[in-house]
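Have a look at this one.
Not every chain is included here, but those present sit where they belong.
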Amino acid sequence: MTQVEKLKEVLEVALLTSSQPLSVEDLTKLFIDKTDRSTIRMLLDEIKNDWKDKSMSLTQVASGYRFQAKPDFTEFLMRLSPDRAPNYSRAVMEVLAIIAYRQPVTRADIEKIRGVSLNSNTLRQLIEREWIDVIGQKELPGRPSLYATTKNFLNDFALKSISELPELNSSLTQELSESNVDINRQEIQEN
Amino acid sequence: MTASIKNLAKVYGEEIELLPQDLYIPPDALEVYLDSFEGPLDLLIYLIRKNNIDILDIPMANLTLQYVNYVEKMKVIKLELAADYLLMSAMLIEIKSRMLLPKISLEDEEDDPRAELVKKLIEYELMKDAAENLNEMPQVGKNILIAQSYFERVTEITYPDVTLDDLFAAWKNVIKRAKQFEQHQISRSELSVREHMTIILRKLNDKNLLEFSTFFNYEKDPIPKLVVCFLAILELTKEGLIKINQQTSSSSIFLQLGDT
């Protein structure tokens, strides 16, 4: 197998195994020697051509390239997953609650509060639902994304603003606020 | 016999293969050692393998002495960890003393006081070994990559129904459990402040640089809202998410994202 054929195979596998579209920039990261963009673009064209008469097609969308099933297969594929899972897992609900009540938060913040590492699928479900999105990066090593709830979230929960979220007023909050010195604590209520 | 000891402690960045014979451990290194053992059985296995002892014929006096020495040192530093370790000390001493008693039974085949301990040690070592193997196996998400190409869905995806009560229940659950991990603070910080932090970040995301006064609508906003907005700006600054700039003492104040 030639060097070029090998490169092409690597690109193909990367695109088939990625759940997100991959940009040319992403694809350069596959190779240590940073294959140049024009080569990658050329190979992508070749791959597109190789698959022309097959069941999938290599398509360019806003954030990059992805393989997608040709439209005539949709009818079959829809029979496989007619309905999405009827319920969110406990993890999804807890992560949503943390983002709603503690926004803006990073993934690490969420992990710290829940005490377990976070499956990226959990965040993806909430982003797909358009209940949360990334509103910036925190100035920390790795520049982690900051998550917050969206307008859509407020609409779906019939809230005018986040401050309308139910408050904890049990002994629980009591104990918590007693054990805590929080300079941010103040009594102002909006409206 | 598999005598290799993995997961050895590192002291001053160097892996330590063997402990000094006299069991002297520098005080600041002990904690590192402690963390590298999963418990008393792990420590015992380490001592046995290190000393090349036949696990089926453990010299109890020797092993007990070494073990107790360790635990004594641990007690000095990390008291709360010592409970499981202390129990094992007691057990070792008991086995040792039973071995000193004259044999009563004729059926001594079944009666070696060490039998129970040896079984435990081997069973644990088996699982320890299995855990290492599992960890090295290829795993999805780590080094097995699976095809998951896209396809266009025609019908509406039906999403789960979630009510505000569900969300609140989840939040209560988080708080309740978070109390079990003592070190982080879930405080009842005002929601409106956090919401304004989000609003401000969204605005700066669009514009990157905005004049301080654009965040306040003095005519329309009630005073509490202005205060909340101000507190949100302070909080964002404290968390390093935004920067506040002013060229001279009377010029305009600008806010920008913390990354420039």
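As written, the chains take the letters A and B, and residue 1 is the first residue of each chain.
Assume contacts are C-beta pairs under 8 Å (C-beta built on N, C-alpha and C of every residue); 3 or more make two chains touch, one makes a residue touch a chain.
Worth saying up front: this structure is predicted, and the values here are computed from it rather than measured.
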{"item": "Number of copies of each distinct protein chain, complete complex", "value": "A x2, B x1"}
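Criterion: only the chains that are shown with their structure count from here on.
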{"item": "Whole-Å gap separating subunit A and subunit B, where each centre is the average of the chain's CA atoms", "value": "25"}
{"item": "Residues of subunit A touching subunit B in the complex", "value": "13, 15-19, 21, 56, 66-69, 71, 73-75, 77-78, 82-88, 90, 93-94, 96-98, 100-104, 112-115, 129, 135-140, 143, 146, 148-149, 156-159, 161-163, 165-168, 172-173, 175-177, 179-180, 182, 184-186, 188-191"}
{"item": "Complex contact set, residues of subunit B against subunit A", "value": "145-155, 157-160, 162, 164, 166-181, 184-195, 197-198, 201-202, 204-205, 222, 224-225, 227-228, 231, 235, 239-241, 257-259"}
